[in-house]
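The structure's right below; bear with me while I get my questions together.
Rather than the whole complex, this shows some of its chains in their spots.
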Amino acid sequence: GNNNNNSSGSSTTPPPNTKVGVLLPDTASSPRWVSADPNELRKQCTANKLTCYIDNANNSATTMESQAQALINQGVGVLLVTNLDSGSGKAIESLAKQHNVVAIDYDRLTTGGTAEYYVSYDNVKVGEDQGTALTACPQVAGKAAVGYVDIDGAPTDNNATLFAQGYNSVLSKQAGWKKLGEQTGNWDPATAQTVFTTMLGKNPTLNAVMVANDTMAQSVINVLKSQGLAGKVAVSGQDATAGGLDNVMAGTQCFTIYKPVAGEADVAIKLAGQILSGQKPTAPATIKDPTSGREVPSYLADPTVITKKNVALPVTDGYETAASVCPTPALVKLCNENGIHTP
Amino acid sequence: MKTLELRGVGKSFGPVVALSEVDFSAEAGDVTALVGDNGAGKSTLVKCIGGIHRIDAGEILVDGEPQQLHEPRDAARLGIEIVHQDLALADNLDVVGNMFLGRERVGRLRTLDENTMEKLASQTLASLGVRTVRSVRQRVASLSGGQRQTVAIAKSVLWSSKIVILDEPTAALGVAQTEQVLDLVRRLADRGVAVVLVSHNMNDVMQVADSIAVLFLGRMATQVRRKDVTQTQVVELITSGRSGELGLPAESRGATQ
Amino acid sequence: MNAQAGPAVADETSHRKPVQGPLSAYIRDYLARLRGGELGSAPAIVGLVVITAFFAIVHQGFLSAYNLEALVIQAAPIIVMAMGLVFVLLLGEIDLSAGTTGGLCSAIMAVLLLRHGQPWWIGVLAGLATGLVIGFVMGWLRARAGIPSFVITLATFLAFQGLTLILIGGQGSVILPTGSPLISLENSFVPIWLGWTLLGIFVLGYAAVKLIDARGRRESGLPATPVVVIVAKVIAVALLGSAFTYEMGINRNLITNAFFSNKAQGEPWAVVLLVLLFVIWHFTLSRTRYGRHVYAVGGNEEAARRAGVVVSRIRISVFVICSGMAAISGVVAASLLQSVQSNAGAGNTLLLAVGAAVIGGTSLFGGRGRMIDAVLGGLVVAVIINGMSDLIQGSNSSGYEWVVTGAVLLLAAGFDAVVRRGRST
C-alpha cells in the first residue's frame, strides 16, 4: 500500500529522467486523438514538470511501431500506449520491456500485453451505457415493440468490438426490442450512409438506430432527414463531438457519450511521474486480461451520458469550445437555449 | 516439294480484307521476291507466315505438311526466320541483348554467356558491312535507322534456318550495306535456304530473285520465274494487277475493295 | 496536284464501299466494327445491365425509386472524380491524390463557411480555386521538373490528407449549415415540371447536334449517319431519360403518418450537375483542338511535340482539370454527407474512381478513353457498392463485403475483357 494519492510525487526534487512517450492510435475512430488528448496530456505534463513526446500512428500499426522505436531512442522512461490492436500493442510493450521502458496502457487494454498499468474508461461499460441510454430515449421509451438496427465501428478496431459487446448485451435483453439488421460503418461516414440508406429502405418503420459514434450518427441523421424522419427515430452516438452536441440539441440525436479526457490524462501522467521518480505505485483496481488471465493494475474512470438535459457539460468542462459547437447564427440560438453561451 | 507453300490464304482486319485467296510458294535454294504496291498486303502475308497474325482461311504448308502457326515460336520451331518491316527491337536492351533475344547463350550455372554473345554480335555486324556502330553494348534506342535495320538482319542470320523472310530489309540501308545484304541473300539461297525477299526496289529484285510473286490489293496477281518476265512487266503487274496474259483476270481486279 | 490548292481529286478514294442505301451500309459497317473489336461503350453497358439485373433479383427493392435516387447520389462524387481522372489517364499519367485533393478543397470550403462565416458560394469558389492551383502545381512539377506523377501525387496524397486533418482538426468533422444550397445539391430535388423541361432541352439539343452534323457532312460530300439512325438514337435517349425522370417523379417517402407528410420527389440536382459536366467535357474532348491534342499527346508524345503541340501545357492542363474536378467531387461528397470529415477523400475513394474509368474502357497507358467511360464505370462501381451494402449482414460484414465487392469488380472487368477479346490478334 505505497500511495495512490497521485499528486504527492510532484513536490519532490525533479527526477533524473523526465521523458514520457505517448502513442495515440489514429484520427478516424474518434476526434479526441487529434487534439483533446494531446492538449490535455501536454497540459498535465507541464504541470508535472515532465517532457512529453506525443505521436499519432494514423491508423497504421507499423507507424506506431516505428514511433515507439523513435521514442525509446529519445530515452523516454515511460510509454503510454493506446494500441491500434492488441497484437501491435503487445509488440510495442515487449519492445519497451526489452529496452527497460515502462509501458502503460492508455484508454485501451492490450490483451496479452505486458503493460504495468492500465488507465482507461471501461469500453464495455461505454457500450452498456450506450445501450441503456438508447432504451431511455423519448422516441422509444415505454414502447412495447421497438425495431432497431446496429451500425458498428470498424471491425478492425478491437474497441468497436467491445462497444458492440456492451450495447448488444443490453439491447438483446430488452423485452419487445427486435434487431432488424447489423452492419459495420467502418468508422466511415460515407460507408455508414450507404449502409443506412439500404437499411432504411428495407425497414422504413424502424424506431431506433444504435450507431457507434457521432460521426456515423451524422450520416444516419442525413438519411433520416431526407425521409422527414429525423427526430422521430432514436439515434445514439459517442464522443461528444461538436456535431454530435448540435444534433443532441436539435433533437435529431438522442444522446452521446462523453468521456472527459482529463479524467484519464491526469491520472496517467501522474502515474508516469511517479514511475520516473523511481516508485512502483499500487493501482486502486485490477482488470483481468482475458487473454493471459493476468490481473492488470488499473485506474478506471466512468463515462457520462450526454442528453439534451446536460448538453452544456462538455463545453463548460472545456472539452469542446462554444465556438465550434455553435458556428452559425441558428446554432448560436439553439446553444443559448440549451445553456451553452458563446462569447 | 515446296519448302514453304500457302494455299488460299485469307486474312481480314474487321471490315478490311487484307488478303484473299492467296497462293504462294518458296523453294529451297531460291530467292523468291514478293512485290506489290503499298498496302497490297505483303507485310500481312509475312506476318501470317510468322505466326503474328492468324489466318482466317486457307492453309500454310512447310515441307508439304500443313502447319498451325499461332505464335512466332511456332514459326521459329519450323525453322522460319523473319525480319519484319516494323522492326521489333527492345529499346531498353543493348545490341547484343537484342540480337540474342530468345536464344541467349548460357554458360556455367546457366548464367548468360555474355562474352561469347558479345564477340559473335560484333563479328556478325562487321560481316554485314556495318562500321558505324560504336559499341555492341550500346542500347538500340540510340541507333540510327539503318543501324537498327542491320541489327534486325544480323539477328536473323545468326541462326541456321530453313526459311528466311526479309520484309524490305534494305529500305533504310546505305549503298554499301545494301550490297552486303543482297550478297547475303544470294549466299543464303546458295546454301539451300528458301529466301523470301519483300522489296520495292525493282533493280534489287531483278538482280537477286529467282522467282517473283506479285500481290495486288490483297490478291496474288501471279507468281512467275524471274527469267520469264521483264522489269516493265513486273511494274505493270504491281500497279495494275495485270500485264498482258499475266495477272488477275480483268473483271476481278479491285473487287476485294 | 498541289495539295494546298487542288480541290477536286478523289472523293471516291476515301470511300470505296459499294453504296447500297445509307442505312444498311451503316449497320453493316457498325457490325463489322464490332466484330473488329471497336466496341466503344458496349461492354460497360452490358456489364452495367448484368450487374443491375443481378442485384435486382437478389435484393428486392433495389430498383425502387428510393434506392435509385440513393444510387445516383452515391455515384455522383465517384463519377465527377472519374471524369477528371479520364484526362490524366489519357496522358498515361496518374493522380493518386485526387481523392485527398477533393477532401482538402471541401475542408477549405467548410472551414470558410463555418469558422469565417462566408457565404456558400465563396466557399465553393475558394475550394475550386484551391483545386485548380493544386492541379497547376502538380502539373508543373510533372511537366517541367520531370518528376513521375506517381511520386508527386503520392506525396500530395499524404500531404493533403494531413492538411485536411489540420483544418478540420479535433472535431472530427465539420457539419455544413442546415438549409445551405450546398446540401441541396445532393439532398433536394428538381421540381418535376423542371425535370421534364430539362430533359426536353437535352433531347432536343442532342437531336439538333446530330442532325446538323449529318447535314454538314452530306453538304461536304462525305458519307453521313443516316437520318433513320439519328432518329432511333434520339428516341432511345428520350425514352431512357423519360423513364428515369418518371421514376424520379414518384414520391419516395417510405412512410407517411399523421404527424408528418413531406414528399420526396423529383430528380436530385446532382443529376443536372452530372449532365452538365458530362456535356462540357465530352464536347471538349471530342470537338475541340484542345481535346485532339490531349489524345495526340497520350498516343505519341513525340509526334505531338513534333507537330507543334506544346506538350507541357497540355500536361499541366490535364492536372488542372483533374484537380478541379476532384474539388467539385469533394463538394458533392460534402453535400452528400452534409459534413466534411477529417479523413475526407482518403481510403479507397481514389482507387474506386480510377477503377470506374478503367472499367468504363479508359486505358491506364494513355491515348484511349472517353467521358462516357467515367459515367458508365462510375455507375458500375456505385451499383456494386450499393447492392453490396444490403447483401451481407453482421458486425463483421465488412470483411465479406470487401471480398464480394472484389469478386464482383473482377467479374465485371473480366466480362468486359472477354467481350473486348476480339480486338487483339
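Going in written order, the chains are labelled A, B and C, and every chain counts its residues from 1.
As a working rule, a residue touches a chain if its C-beta (ideal position, glycine included) is under 8 Å from a C-beta of that chain, and two chains touch if they have at least 3 such contacts.
Please read all numbers here as calculations on a predicted model, not as lab measurements.
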Displayed chains are single representatives; whole-complex counts: A x1, B x2, C x2
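The rule is simple: only the chains that are shown with their structure count from here on.
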Looking at which chains touch which, would you call it a line, ring, star, complete or other? line
Using CA atoms only, can you tell me which chain is the most central one in this structure? C
In whole angstrom, what separates the CA-based centres of subunit A and subunit C? 39
Between the Cα centroids of subunit B and subunit C the separation in whole angstrom comes to 47
Rounded to the nearest Å, the gap separating the Cα centres of subunit A and subunit B is 75
If I count partner chains per residue in subunit C, which residues reach a count of at least 2? none
Residues of subunit A that touch at least two other chains are none
Show which residues of subunit C lie in contact with subunit A when the two form their complex. 61, 64, 66-67, 70, 74, 114-115, 117, 165, 169-175, 177-178, 187, 253-255, 259-262, 264, 333, 336-339, 341-343, 347, 385-386, 389-390, 393-399
Quick check on the complex: what are the subunit C residues that touch subunit B? 16, 29, 32-33, 35-38, 425
Given the complex, residues on subunit B that touch subunit C span 13-16, 53-54, 257
